[in-house]
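To start, the structure itself, in structure tokens.
Every protein chain except one is present and positioned as in the full complex.
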Amino acid sequence: MDLATFLVQCLNALQYGLLLFLVASGLTLIFGVMGVINLAHGSFYMLGAYMAYALAPAFANLGGLGFFATLAAGVVLAVVFGYLLEWAFFSFLYERDHLQQVLMTYGLILVFEELRSLAMGDDVHGVAAPAWLSGSIPLGTLMAYPVYRLFISGVCVLLALGLYAVISRTRLGMMIRAGASNREMVSSLGVDVRQLFRVMFAAGVALAALAGMLAAPVSSVYPGMGNQVLIICFVVVVIGGIGSIRGALAAALLVGAVDTFGKVFFPQAAGVLVYVLMALVLLWRPGGLFKAT
Amino acid sequence: MKRSIIALAFAVLLFPLQSMGQAKLKVGLMLPYSGTYAALGDAIEKGFRLYLAEQGGRIAGREVEFVKLDDESDPAKATDNANKLVKRDNVDVLVGTVHSGVAMAMAKVAKDNGTLLIIPNAGAVAVTGPMCAENIFRSSFSNWQPGYAMGEVAAKRGAKKVVTITWKYAAGDESVGGFKESFEKAGGQVVKELSLPFPNVEFQPLLTEIAAIKPDAVYTFFAGGGAVKFVKDYAAAGLKDKIPLYGAGFITDGTLEAQGADAQGLLTTLHYGDGLDVPKDKTFRAAYAKAYGAQPDVYAVQGYDAAQMLAIGLNAAGGDVSKKAEIAKAIVAAKIDSPRGTFTIGANHNPVQDMYLRQVVGKDNKVIGVATPALADPGRGCKM
Amino acid sequence: MSARAIRIAVFVAAALALALFPLVGGKFGVDFVTKMMVFAIFALSLELLVGQAGLVCFGQAAFFGIAAYATVLATPRTGAASVWWLLPAALGASGLFALFMGALSIRTRGVYFIMVTLAFSQMAYYVAHDTPLGGGTDGIYLDYTPALGIAGTPLLDLGKPWPFYYFVLAMLVAVFVFLGAILRSRFGHALAGIRVNEQRMRAAGFSTYPYKLAAFVLSGLVAGLAGFLFAVKDGFVNPELMGWNVSGTVLMMIILGGIGHLRGAVIGAFAFSLLEEFFKLDSVFGDFAKHWHLGVGLAIIACVAAMPHGIAGGRLRRATASNTEDAEVHRGKP
Partner (left out) sequence: MNSLALRGERLTRKWGGVVALDGVSIALHRGEIHALIGTNGAGKSTLVNVLSGEIEASSGSVELGGVDVTRWTQPRRARAGLGRSYQRSTIFPQFTVRENCRLAAQARFQRPWRWWSPASADEPTHRVSRDVARRVGLGEALDREAGSLSHGEKRQLEIAMCLATDPQVLLLDEPLAGMGAEESERMLALLAGLREGHAILLVEHDMDAVFRIADRITVLVDGAVIASGTPRAVRDNPGVQTAYLGGAA
């Protein structure tokens, strides 16, 4: 592998890892702060992708801005959806044991998949990237790198920085950090925990949905797309340490790199490598790379 | 609790028995009605029903009754599901399915129970290879066939060095195997076989690898969501106009709307396509459109032909499904007048058919010629 | 009659009912009940972990699938294998994987444990899925039904529905009795103690890790037995046997039947299979039957929502209470 190819592969790994981070960050926050295991998180990713598909025609006449309008509308819808969902299905789950959380959210996956099937059918759909992002940057004679993928990476980096700022600088962030290491303490700080959880959950849903929307043009939208993402995000969260945004970022990038280079160098074992990585991390640090204490 | 379980047991075990006792021909449709392949299952059933409607709802003089079952494309439940149709509903014929793994399980059940099975899609080579049996037929293709045809095309078009890329799963391996066989026979060389785990769709690293290898052409086998994404990524990586992409037909079947401009001009091989100069196709398309208000696809054709094959066999056996030897003899001897053009059934019960070379033009897979005429699957390992 | 005598009477009656069922069940009925009994064994394996040891394992399908694959792969190409060594081989495979998976995952707790077991079972899934060894995604056939005999004389033809039915029934009874004995033994009591309050058990001097690991491996072995029976029954295995919805399904079974006692797993396995069939009945749900997942999903959600104190009662919650012990140490008196 020559240097140019290697660099491009690094770029690929980075982009994939960043996208994973976006989904996994919501998952790890919901785990860490609220103590809820949410199997339905992948469904929010799917929801986002389908929103990108369904909403795009509504904003088509806005031209280049239509894409951003779609994203904005999707995020708003996702927040509202997450808020209502938390109220309806999750608010009473916090006191329950993990087994019930697993069950409830497993039931939700089934329901979401069927509702998706009823509402949108079972076909595969493509989503167009906005025209001004759909080009490629030529690299050397044959290689080219799609601009849209750079765009995804850029957005993810911005979001990661934004998340970092929120968590390390704001009062909300302080509560999140406190909650991740000690849930009961948050309530003793005089915070309305129910409201905090609802906001957190909505934010988690929005992050996953946004990831889905961003990914839609490169991944297309198809049934069952959420479950695939879910399990790899579990791996990311386990490696990174539950509740740790920093950990999620590091782990997502690590998983992205292992997956990308695994495909190139060990195509036979590519599917398993990520799990081997997880096993190794567990051996070394059962609490993940960045255990939230 | 206990009482409700017993009540449930009665409902589940005994309910379907009510409709027994007539001399209707029971056809068990075991197809995906939910999940990723639901649209395919639907098209197959519509095709099957269209032929039946043309025959006045009867096959070999017997009224047809359908027993439908959603196989969910889940091989873990496939044996149970097939058993349910065979043992509980006592179907005379099994028709299904799309997913190869499920079809493998169905073949096992059909072989064990001697039930007539017609597979209207799944291309698993084993079913008409080592698993072949007198009572198992396929109206579609084997995964090997489109690949083999494309190998010849690629060689004819002057490619010497080719990279293949597919999901690491049986259908992909079989398709690539077919391609490699004919391509290397014609003097070409497959320099690298790339693959990624099914149904992973993160192709970017592999595309980078292709760009680094710089082959003369790329052969690919993907279907459904993966096909859409691969074609788009291939174009986005800037490879589309520089390295020709050849594929088994599924890469552009039912996916063109989603692929848009990125699929234009792609060459694929399959046993069906748009703009075929076959009279039967024209009447079929018109009838299908009239009946369902939509254009048929290759899956509908396969469903239609499954019904035709069933009719041919049963007519020869006087409507008696137990006369398996006569059914098999009639089907193998027949020239089947299909919308895809006339085809026959080989000794291993897989279609011997023209493989068309098709090019994507607009939203059509336009047939531009015959890649390999009357291509028969070798049926390796089949002993009948 | 004492409660214990009643329990034994019900157990004997249920076993007798199952033993007599083939006389009235018909071909499909025998098949269907065989399947349910295999799943009952599978559910029992998970009940041991979840209900008795308090370990919520979401990767149980891995053991089931690995044993099924081992059964197929260890059968020679030329003829039938003897049950006497094929079954131990299958159990060995699932037991070894359980040892590996347990050794790593038991180091984690609570939510972590659930995710880690899920991820490891996916790893097993991908191995079967991506390597040509087991036929890849399409799966692989079991060409010869294993032979059960003593010194060359065949005892039972497991390829025939009736003998196989009774073989599975015997296995189910054996597993039930075996697990019942285990739970009454000192090991079982220690597990119960660990489930309710692991910290207290450690303070008393129990090294809880080996206990949990032993339970994990034992559970893997029992699940492996179910996998072996499944492979023999279907004569075909596929990676989806290790898929996460299989793990989810079996979890659902034990919850439906009621966690905390062995009979719950058996009742749950039967009830769940029947319920699933029920939602799929065209004659009841018409065209909507194809969206039967929706029915199952809503039923599950209703189930959770309707039972505020948990189907499992308070038992599991306390089991996870020890997970927050560290946090309580922080909070209590720094």
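Residue numbering begins at 1 within each chain, and the chains themselves are lettered A, B and C in the order written.
One rule holds for everything that comes next: contacts are C-beta pairs under 8 Å (C-beta built on N, C-alpha and C of every residue); 3 or more make two chains touch, one makes a residue touch a chain.
These numbers were taken from a predicted model, which means no experiment stands behind them.
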**Message:** Touch partners of the unshown chain, restricted to the chains that are shown, please.
**Reply:** C
**Asked** For the chain left off this view, which of C:Ser94, C:Thr208, C:Thr249 or C:Ser273 is in contact with it?
**Response** C:Thr208
**Request:** Can you work out which residue in C:Ala190, C:Val222, C:Leu274 or C:Ile301 touches the chain that's missing from view?
**Result:** C:Ala190
**Message:** Among C:Ala13, C:Leu155, C:Ala181 or C:Ala302, which one touches the chain that has been omitted from the display?
**Reply:** C:Ala181
**Complete:** Contacts from chain C to the absent chain lie at residues 178, 181-182, 184-190, 192-193, 196-197, 199-208, 211, 214, 315, 326, 329-330, 332-334
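FYI, only the chains that are shown with their structure count from here on.
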**Item:** Geometric centre distance via CA averages, chain C-chain B, whole Å
**Value:** 35
**Chain centre separation in whole Å, for chain C relative to chain A (CA means)** = 32
**Prompt:** Which chain B residues sit where two or more other chains touch them?
**Reply:** 34, 38, 168, 197
**Prompt:** What are the residues of chain C that contact at least two other chains?
**Reply:** 126, 129-130, 291, 293
**Prompt:** Mind pulling up the chain B residues that touch chain C in the complex?
**Reply:** 1-2, 5, 8-9, 11-13, 15-16, 33-34, 38, 68-70, 74-76, 78-80, 83-84, 87-88, 100-101, 104-105, 108, 112, 124, 126, 131, 168-171, 173, 197-198
**Request:** Write out the stretch or stretches of chain C touching chain B in their complex.
**Result:** 25-29, 31-32, 35, 126, 129-130, 132, 135-139, 141, 233-236, 238-241, 243, 245-246, 267, 270-271, 274-275, 277-278, 280-284, 289-293
**Prompt:** Contact residues on chain A for chain C in the complex?
**Reply:** 31, 35, 37, 89, 92-93, 96-100, 102-104, 106-111, 113-115, 117-118, 181-185, 227, 231, 234-235, 237-238, 242, 268-272, 275-276, 278-279, 282-283, 286-287
